[in-house]
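For this view, one protein chain was removed and the others were kept in their places.
Per-chain numbering from 1; labels A, B and C assigned in written order.
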Amino acid sequence: MRSSSVKLDSVSKRFNRRTIFEKVSASVNAPGSLAITGRNGSGKSTLVKILAGVLSATEGKVSLTVDGHEIPRELLYQQVGFVSPYLMLYDEFSAAENIRLLESMRSGRRAADTEIDSLLDMVGLAHRRNDRIGTFSSGMKQRAKYAVALIHRPAMLILDEPTSNLDAEGIAIVRGVAERQSTSGILIVATNDSEEAGWCSQQIPLGIG
Amino acid sequence: MNYIRMSAIVIITYVLISGIAIPIVPQPQGWFEFPVIPGLEEKARNIFFHVPTAWTTVVAFLVSMWYGLRYLRTRNMDDDLKSEASAGLGFMFCVLATITGALWAKFNWGSFWNWDPRETSIFILLLIYGAYFALRSAIEVEETRARLSAVYATLAGLTVPFFIFVLPRIVSGLHPGAKGDPEGAGPVVEFKMSPSMLVVFILGLIGFNLLYVWLLNVRVRTARLEYRRSTPQG
Amino acid sequence: MSGYVLRAWNIVVRLLRDNTMIEFFAQHQLYIVLGVVLLIWAGIVGYLMRLDGRVRKLEESGK
Partner (left out) sequence: MSVRAQIGAVVVKDVRSEVRNRYAINALVMFVVTAVATILFALRSEQPGPATLAGMYWVVIFFSAMSGLARIFVSEEERGTALTLQLTTSPGILFAGKLAVNTGLTLLLTLSVSALYIVTFPGFVIRSPDIFALTVLLGSIGFSASATILAAIIAKANSRGTLYPVLSFPILIPLLMTVMNATEKALEGAAFIEAVGDMQVLVGYCLIMIAGSFLLFDYVWND
């Protein structure tokens, strides 16, 4: 198991001169987990995007350290897995193709069939392996995103509204994924559901006041 | 700033008076008379106004690009305000330079527009400014607007060397026997002016650039006021 | 006051009657151009100074 930690140092974000959130600080050491809670519009999605290195913070600093090395922002993608309802996969490719293409874009390596099959099996999509994502229901798309996010064994897994569009079986799968990640690496969950927030050992509320 | 303001007013007033009123005679006797440049005669007076405005256009563009690049580094919205203000002034000077140039070309070359290399480059500069503002108006989020317009200004700036070094050669290649009188432009372009003209010319360059600095200062200040006013309090 | 106006009027009338002024400007049309240009320039400078002052006032009231 690799040692890793993520640190938020008084991070603020302003957007079009509107303050989304101000001076958020937190830190998680692996194995560990953090829930980011708050109402709609409190900036949960913005904060997780900053954690993933997709957005930059207006002030403050975010740092992910893996095995004692701080990961520069342009290489964060190799260490981060991300699942959210607004993340899109390529409709014209099948589930297996999406996983393989995105993984080879990420690391240049060709994912083995067995690897892809076991991931799809885990999220319950093995039978639709070669169907185009465009034909999937939104719940199935959400499941496929978990397979894409886990193929490179990320040091930090970020789940934004982890169970949206999912049925009971899907939620059980996600709970399993979250449990494994929080005992082997870093898990970040952004949610306004208290049960999902309860998966995590720490919570930071956003948008108080 | 007060010195800049006062010297801009004094210098430009001086350039206006001497540029227009100093008589052009075949045998100049001193600083108060200009020599006749063959092929230009009275039209030579345009040099004092056209060239400085064109020069200021380029300076304004470079300043805009410089502040754009600074924005990319600092992410300070004030740099973007400066970049935009400078681009706006550059556009104004560019229009002035185009009009003075076209008027002069009408009387010297026989038509308002000849696609001479210099006319082509100022036309492209106009296009760049136009595109810059079109891009700005098409982006709503101000951080994105600042970022992308800075990138665009820099990209446009990268093509400038091509216009300076390459265009004159290529365009004359595309337009063999282009209309016009290259002799007429020669002494101006190569700074082979008489000392009395050179003084007014250089003062013109300085004066118009000082005017630009003053205008930029006023524009940036109004832009800051506007920015502060529209910022939600608290 | 009215004495000055009258005297100035007389000078203008004499200049016009003797055609001295018209002759002068007929020979040196450039000075008319210069006058117009200077007038425009003065207008621009005046406008700019006023604008500058107003902006300064606004800046001070904002602090």
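The criterion applied here is as follows: a residue touches a chain if its C-beta (ideal position, glycine included) is under 8 Å from a C-beta of that chain, and two chains touch if they have at least 3 such contacts.
All figures in this text were calculated on a predicted structure; none of them were measured in a lab.
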Missing chain: touched chains present in the view: A, B
Residue among A:Val11, A:Ala52 or A:Ala190 touching the omitted chain: A:Ala52
Selected from B:Ile4, B:Ile17, B:Val36 or B:Ala131 as touching the chain missing from the view: B:Ala131
Selected residue (touches chain absent from view) among B:Leu103, B:Leu148, B:Ile206 or B:Ala223: B:Leu148
Residue of B:Tyr14, B:Phe112, B:Phe163 or B:Tyr227 touching the missing chain in the full complex: B:Phe163
In subunit B, positions touching the absent partner: 72, 124, 127-128, 130-131, 134-135, 138-140, 143-144, 147-148, 150-152, 154-156, 158-159, 161-163, 166-167, 169-171, 173-174
Subunit A residues that touch the omitted chain in the full complex: 52, 54-56, 73-75, 77, 80, 82, 86-93, 97, 101-102, 104-109
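Everything below uses one rule, namely that only the chains that are shown with their structure count from here on.
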Contact-richer chain pair [B-C vs A-B]: B-C
Computed distance of Cα centres, subunit C from subunit A, in Å: 72
Distance from subunit B to subunit A - Cα centre to Cα centre, in angstrom: 52
Shared-contact residues (touching 2 or more other chains) in subunit B: none
Sequence positions of subunit C contacting 2 or more other chains: none
Sites on subunit A touched by subunit B in the complex: 15-18, 56, 58
Complex contacts: residues of subunit C adjacent to subunit B: 30-31, 33-34, 37-38, 41, 45, 48-49, 51-52, 55, 58-59, 62
Of subunit B, residues touching subunit A in the complex: 75, 140-143, 230-232
